[in-house]
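Quick one: this structure, given as structure tokens, is what I'll be asking you about.
What you see is the complex with one protein chain gone and the rest in place.
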Amino acid sequence: MFETAMTAKDFWMLVQGAGMTLLVTAISVAIGTVVGVICGIFRFQAGPWWAIPVTFVLDVCRSVPLLIQLSLAFAFVTAVLKLRISGFSVACGVLSLYTAAYCSEIVRGALESVPPNTRRAGRSLGMTWLQDMRYIALPLASRVALPSWIGLSLGVMKDSALIYVVNVSELMKSTKDLITRLQEPLFLLLLCGVFYFVISFPVARFGSYLEKRWSND
Amino acid sequence: MFNYSFRWNQAFQSLPDMLQGALVTLEVAVLSMILGILFAILLTSFRLSGNRVLRGITTTWVEVARNTPALFQIYMAFFGLAGLGIAITGWTQPHLGFAVDLRLSPYVALLAGITFNNAGYLHENFRGALKAIPDTQTRSARSLGMSAPQAFGYVVMPQMLRISFLPMTNQFVWAILMTSLGAVISMNSDLFGVTDNLVKINFRTFEMFAIAAVIFYVMTKIVTLSARLIAARLFRY
Partner (left out) sequence: MIEIEKVRKSFGPLEVLKGIDLTVAKGEVLTVIGGSGSGKSTLLTCINGLEPIDSGRILVDGVEVHAKSTNLNKLRQKIGIVFQQWNAFPHLTVLENVMLAPRKVLGRSKAEAEAEAEKQLKHVGLGDKLSVYPARLSGGQQQRMAIARALAMGPSYMLFDEVTSALDPMLVGEVLDTLRLLASEGMTMICVTHEMKFAREVSDRVAFFHQGIMAEIAPPEELFGAPKTAELEKFLAATH
């Protein structure tokens, strides 16, 4: 339906960009989730005072544009600390922190939604704190947390479009570079948008399906 | 390790320009919220209209807004509307004898992109809020002789406003943050654009972005705190 000057090589560039988007998302979500779960349990267990540092990071992530977070982190690492670190690592670091902050909030909320009596029942059977967490609290909490976690992961994927600012050629940047060269903005943007949509839409639908199903019982 | 020499003074000289940029950022965010709310209401009425085409417009709009990056939406607004502008310009030349140039400024494209995003998310907020108000509220309002618009205006809408107030505040904060994406379509009058331009001149990258970060932080804090105050005054039940 479109007349295009795009070559197979150009298309390959887009595919690589898409691969980069997925890679950065996967790394950030993986690291961020592990850190976030630990921080979330800690915040739940330690009470509000100890939670202040995590809450502050979360607050900053919510109040400062990601573009600035990335630019600032990159400038700090390369200019202030004078470290030779790639934009890719900085991007993964910032997005991991971002994921961890949100994830800890999700985990804490989910743990708070587990009725204390259920947990007391576990403890009264002679379970240790760890056993109670492992067999009772976390399994119940994960039902509450999973839909939000899916939403968070998709959010990270969409937000990863901003890491062009630290010179990582993910999908959005590849698209933009091609637009400059081929001058076919609408066709190229459409391709790019379809990629995001095709991944995000079904997963988001699945998430809201889980939410609906699990909130009924 | 810290042999980097911070030059805060030099960076602070740009503060007036940056605050000017912050005003533009706020302006775009406020306009995009007002337009976003209007479009969200329009999309809601489309969804409730029962017409399949109109419902389809709502579904497409909402799903694209929620399932693609905001950056993509702003690009799309820029190139899409620019394409439309060129088409109109090209059409007017031979037909009217002069060209109506509707090619977009980055400002309008950014506003359009953020509005598109806002409308999609706000539509979902309104939908949830409407669902949370039982039909019986409308029914008893009607039974007192109120017309349908009266029942909606005096009974349903105030309750809906309360439920969607906090999500609306969050979307407003999000709109403020989204203005920074204007950089990709060469918007240079907003806070991020101003900062980015000045950095290219004075090279105080870290200092400049740190100041910009603090300004954004303070702006969003003022917004959330005043929203909380307004909510406490408005919703005393």
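Residue numbering begins at 1 within each chain, and the chains themselves are lettered A and B in the order written.
Simple rule for what comes next: contacts are C-beta pairs under 8 Å (C-beta built on N, C-alpha and C of every residue); 3 or more make two chains touch, one makes a residue touch a chain.
A quick note: this is a predicted structure, and the numbers were derived from the prediction, not measured.
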Touch list for the missing chain, restricted to displayed chains, reads B
Given B:Gln150, B:Ser186 or B:Ser226, the residue that touches the chain left out of view is B:Gln150
The listed residue (B:Tyr4, B:Phe203 or B:Phe235) that touches the chain absent from the view is B:Phe235
Which of B:Gln137, B:Ser186 or B:Ser226 touches the missing chain? It is B:Gln137
Note that chain B touches the chain not displayed via residues 134, 136-137, 139-147, 150, 154-155, 158-159, 162, 235-237
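One rule holds for everything that comes next: only the chains that are shown with their structure count from here on.
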For the pair chain A and chain B, the C-alpha centroid-to-centroid distance in angstrom is 22
Chain A partner, complex, touching residues on chain B are 1-4, 63-64, 66-72, 75-76, 79-80, 82-83, 173, 177-181, 183-184, 192, 205-206, 209-210, 212-213, 216-217, 220-221
In their shared complex, chain B is touched by residues of chain A numbered 60, 62-69, 71-72, 75-76, 79-82, 154, 158-159, 161-162, 164, 172, 176, 179, 185-186, 189, 192-193, 196-197, 200-201, 204
